[in-house]
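Here's the structure we're looking at; comments come further down.
Note that this complex is displayed minus one protein chain, with the remaining chains in position.
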Amino acid sequence: MLELKKVTKNFGGLTAVNSVDLFIEPGEIVGLIGPNGAGKTTLVNCITGFHKIDAGSISLNGEDITNKSVDFISNKGIRRTFQIEKSFRELTVLENIGCGLVCRENNIEGIISEAEEVVNLFNLQKQIHSKAQNLTIQTRKKLEFARAYAIHPRIIILDEVMAGCTDHEIDEILDIIKKISSEKVAIIIIEHIMKAIMSISERIVVLNEGKKISEGTPKQVCEDPKVIEAYLGEEMEE
Amino acid sequence: MSEFMQLIVNGLLLGGIYAVIAAGLTIIFGVMNVVNFAQGDFLMMAMYFTFFLNKFSGLDPYLSIVIVAIAFLFLGVLVEKTLITKVINEEHEKHILLTLGIALLLRSGAAVFFGPDYRGITVPYRFKSYEIANVFISYPRLLSFLVAVFLMIVLWLFLTKTEFGRAMRASAENRDSAELMGINSERMFVAAFAIGTMFAAIGGVALMPFYYVFPEVGVYPGTLAFIVVVLGGLESVPGAVVGALFVGIIESLSGEYLDLALSQFGVFIIFILVLLFKPQGLLGGEKIS
Partner (left out) sequence: MIKNNILKDKKFLFFVLFALFIPLFVKDYYLRIVIMIILWGIAAYGFDIISGYAGQLSLGQAAFFAIGAYSVHISYLSYGIPSLVGILIGILISAITAWALGFAVLRLRGPYFTLSTLAFGELLKTLFNYFKGFTGGPVGLTLPFQKYNLSSMQFSYDYPYYYLVLFMLIIAIITNTVIRNSAFGLKLAAIRNNQDSAESVGINLMVTKSKAFVISAIITSLAGSFYAIFMNYIDPRTVGGFNLSVQILLIALIGGRRTKWGPLVGAAIIIPMTELTNTYFGHIRSGLAMFVYSIVLIIVVLYASEGIVNVLIRKFSKPAKEEI
């Protein structure tokens, strides 16, 4: 469904993403891991249109989306969360999620009722009319996830959405991911919390220094010597 | 051809002063993330200050630079500590509105207390000029340009060679990391605003020998300084310098080839064109979201 071929992104002299191939099938849960600075978020920025790529191609269901604008790609059904969360601070939880729907629906009542369903799925009922700025960071990250999910997109990319969460919060997010995945929504998840990402992902892709160094089931990747070497010296959360 | 060169030279000389004003703006924005709408009006106040100094003591404007600089350094500290600091951590919009309010206060205050008349200083060397290869270089403009050059060199030394200056650059680049390294952000803010104000003031003094002061005089250089900063790529002092010289030349050329009343128009058109085709400014690179 989503095809990245030889995607390359340079910043001045630095090659942040180096000829990466990636294929995502509908409904897959793919984990994207790698040491800090490996290029994971940069790759996401390339997919979603925040960066223009220097070489390679990206296509969605056969349609070329290389270097298209951010809103174009978003409306094609690729939504994301941000590593440093960017929820709409002055708006309420309901309004935030409503924003996720605002380009699909023109009718404000329709937006509200669909948003309310998403609020329920994400267990945000208690805070439904609270402004995002009054929530904890973890709740805001969950809110960003909810906002990205609101249109039941083809692909959701989660960028470190569990950072700083308690075990309970992590389990809650994993539950939500499982529920969503059953609707054939593909999920690309970037995380450093290994326990979580290994348990939920069907497939893992490993980046290091911009290059894809390994790919396979969680078990395969964990035993891959190249992966272990890349993480030597890096903290690995067990 | 020499007429063209004359325009270029005039543009460069004036551009030097614009560079000083724009550098002040860049420092304030770089370190504090505050856009100082009052920059031009501090310049105007300094011009009045210089005028009155000259009127009551006969002091030559170039000699009063040090006095003005120190006075406005303190004024900058005062304004920062009483007003700016209250909104420093809030949205950009509040910064704009506050500095706008200060700008208008200074401007209208000048109109109310000093009246709308144009005031000027006559220095004995007002019309003295040198001739080099068919180009006339006005003596006061040259002096002002040299003041600007000197100031920019001092600034460069300050930012690169002194500990305080390097701390300011660190703070500008990444406030949080700088704080972790023990740099006191509040002190950086006060310093940045004070320096920025001082630069605007010195720019004003430098204009007095061949220009005149009236309440609205700061509007044009202030606006120009913004255009320069945008053209130079927002947070770059060298960019501001290049932008300033460029703008000075454009202004000079359009003043000649367009009607004088429309010379502002020429700069504005260039501004719009640059924004359309290179929004990161003349020197800017790619913006990373």
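For clarity, chains are labelled A and B in written order, and residue numbers in each chain start from 1.
One rule holds in what follows: a residue touches a chain if its C-beta (ideal position, glycine included) is under 8 Å from a C-beta of that chain, and two chains touch if they have at least 3 such contacts.
Just so it is clear, the structure is predicted and the values come from calculations on it, not from any experiment.
When the omitted chain is restored, the residue from A:Asn61, A:Asn120 or A:Thr136 that touches it is A:Thr136. Residue in contact with the omitted chain (choice from A:Ser74, A:Ser201 or A:Ser214): A:Ser74.
Screening B:Tyr139, B:Trp156, B:Tyr212 or B:Phe268 against the full complex identifies B:Phe268 as the residue touching the chain left out.
Summarising the interface, subunit A meets the missing chain with residues 48, 50, 69-71, 74-75, 79-80, 82, 86-92, 94-95, 98-100, 102-109, 111-112, 126-127, 129-131, 134-136, 139, 147-148.
In the full complex, subunit B touches the hidden chain at residues 35, 37, 83, 86-87, 92-98, 100-105, 107-109, 111-112, 116, 215, 219, 223, 226-227, 230, 259, 261-262, 264-265, 268, 271-272, 275-276, 279, 289.
Following the convention adopted for this analysis, only the chains that are shown with their structure count from here on.
Taking each chain's centre as the mean of its C-alpha atoms, subunit A lies 45 Å from subunit B.
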